[in-house]
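The structure that follows is given in the form of structure tokens.
A single protein chain has been omitted; all remaining protein chains appear in their positions.
Showing chain A:
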């Protein structure tokens, strides 16, 4: 255990050689300027063996810089002085001139003040709210008269795909991997006769454009935009004139056959035959439509969106927990074809109480909107509250495939039973609807009850949770719908930065609990590759050489890397190093930091890394070789020798570090441990919070941090190999054992508590086993055993 400490410099003060230099820097006097000069901070961190002259040179440069600033200040003062003195000079002039000049200057001054007022005054308003956004009414937007013969775009091209119809060059390379979306300014379009093309804008479309405008995607620079959203409201085809709307689209400034234009539509088609996509000719424009069928939907090009239910905002419907519900199957839709209604009635007749079929109420009391009441015979129910009483809820096709009832049903945590052949479910490109819904072919409507009954209880509960989560994430508001649509398009354009299936589909509770092991593929790396030993050393050359000699006896060692952490002293000359059979490299570090041991050096060529301190000479070649063999079978784990444990201290109500010889293990010391080199990358670049700096500052607990990190990303326990319980270094015996031991334990306990709070959880896993060779301590001839020399504590 001491061994791990052995590398650290004798004094806990980080840089013993440096402190006197810092106050001596003349630059310190310029306090106000100091924080702005990173160079000065760098001096403190500069390698200690650097020549002194360099240290002197930098302050001088800093002084020069400061002087320059002073000089500027003087000039400014001078001009001010003249200004003040100006009036004193004036009386000496002739009166005529005086008046002339005074007038002139007053005018100029007034002009200046006025300009300043105009320029600066409104800005303070802008920062507090919306200066740039004029307080305007929708009614005052500019009018555009469309000539009757203005061009109409061609009908949509059904063969469009992202790589044929979408101009990806406009999106270009974007370091943030975010597309830029431009919104055309609002205009009111009228036909030649002055009849408006459509209502200017609906509440929902205004919300949608506001959501886009408030998002990271928005740009007001039309030249930088990759996606264009017209402000022409197309949400409901019934409220617009098809041909004129198309003409209005065609005259948009960047229309260009609709390339990279995104149109939103929720209610497509119109009587009598209700097309499943917007009838407005739109050429190559992408369509985010509610109610696509497989025939009109251009896979991978269009986006299928939900039909927004206004009840989402109007009604407050808290989430209902799991548990049995009163009705098994419920149908709440009002406008159903008589054929469907007959089927439903038959279902109800067969299954009685379990099925509830609702219809509109014939004698509605005053003041209650029709949308909020449903009736079964004489019995009235509140809608959408009644949906929470049912396990499954029907979503049947109406005239349109997309039904707003789907949103209400999901919200109620009722599993939608979708009976609408060929309907492309909302966001089906990314959402896994199998997890939240049951799709039944229209033909099979009479079997629906038996189909649903075959679903196990647990799966139903999962589907209910999933349904509610889909609503919360993607149906809840117009904003949610708009942002999900843009995210889908964004993912197509920047596939390397795309959001994963889990991100789209897993509810937050699942995301939180799940672990995705970065080394999930079960494979045993070939023995031939061997491992790289990394020895962290400070100045104990003699001990270091012994370690090198010992480690080099291990058959599978393929390279030895010495991390020279002492900046005051050069490593010994090449000729002095022990001659070993594998390549030996020395890496010099810029700073004496503990995290240097876990740096992903380019020199590491093998996957397996053996981290070893420069005083661990007690491990036998068999022990090390066996450790490597064990690592091969568990390449995603930390494989080490002495094990340690974390315990919950009930008295203090916090975690405690335990080094007693217990029956359990949750950590291994990295004084000698095998692990995958990927964890070096994680330690250096992905360590959460300030743990890395904390470790470097305290010169302790780097091994605990590594244990936390690996357990957190893999969700797996460490493997302790062989009976070894401690690293005994001959040199550390002199240290006063007990008191240091106690402070050490306190420090280590603090580390555990600190890390657990940074990780937000206790990732360490406790196990009761260790790995030994198959025949360890078996009654078997020693010379036939592969690893006979294992056993000391």
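The definition used in the following text is that contacts are C-beta pairs under 8 Å (C-beta built on N, C-alpha and C of every residue); 3 or more make two chains touch, one makes a residue touch a chain; residues count from 1.
Just so it is clear, contacts and distances are computed from a predicted model.
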- Task: Pick from "EARP complex and GARP complex interacting protein 1", "Tubulin epsilon and delta complex protein 2", "Exostosin-like 1" or "Elongator complex protein 6" the UniProt protein name of the chain that isn't shown here.
- Result: "Exostosin-like 1"
- Query: Who touches the missing chain here, A:165, A:630 or A:752?
  - Reply: A:630
- With respect to the chain omitted from the figure, which of A:525, A:578 or A:688 is a touching residue? A:525
- Check the options A:510, A:541 or A:758 and report the residue that touches the missing chain. A:510
